[in-house]
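With one protein chain withheld, the remaining protein chains of the complex are depicted in position.
Presenting subunit A:
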Amino acid sequence: MKRIILVLVLLASPIWAVEPDEMLADPVLEERAQALDHEIRCVQCQSESIASSNADWARDARLMVRELVSGGNTDTEVLDFFLARYGDVVLMRPKSDGANIILWIAGPVMLLLSLGVGGLYLRRRRQTVVQAPLSEADEARLREILEE
């Protein structure tokens, strides 16, 4: 029960983006910082980015992002900064190294595989036309179905 309440409290905290007093004066840098906010996970929350959480940790993280961005760091450097301190958990977009390659190529590989299987199935279907014409009964049945 306590855990449920905890979860609900976390859920209930109004989902807040960046606060006015955190924002950078330079709109270009602020825009970059906000884009980065979406890439960094609030490690104290339940699957939320720091862009949408109002936990204290998320606020500190947002301020850190702005400090790093103002300090002339590139986007990659900012993300690496967080990665070095909190590990993979902090990245919303998982890196594609090591076993994570499976995650990233699962979709494309599955697509190629199913297209291959689907293609074979289609070829077989077509060959059936050439090799075995329909029996009389099947033909009648087919006509019946088509008429419905």
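Rule of thumb we're sticking to: a contact is a pair of C-beta atoms (placed from the backbone, for glycine too) under 8 Å apart; a residue touches a chain by one contact, two chains touch by 3 or more; residues count from 1.
FYI, contacts and distances are computed from a predicted model.
Participant: Out of "Type-4 uracil-DNA glycosylase", "succinate dehydrogenase", "Sugar ABC transporter permease" or "Heme lyase CcmF/NrfE family subunit", flag the one the UniProt entry gives for the chain missing from this complex.
Facilitator: Going by its UniProt entry, the chain not pictured is "Heme lyase CcmF/NrfE family subunit".
Participant: Which parts of subunit A face the unshown chain closely enough to count as touching?
Facilitator: 1, 3-4, 7-21, 23, 38-39, 41, 45-49, 52, 87-94, 98-100, 102-104, 106-107, 110-111, 114-115, 118, 121-123, 125-126, 128-129, 134, 138, 141-142, 144-146, 148
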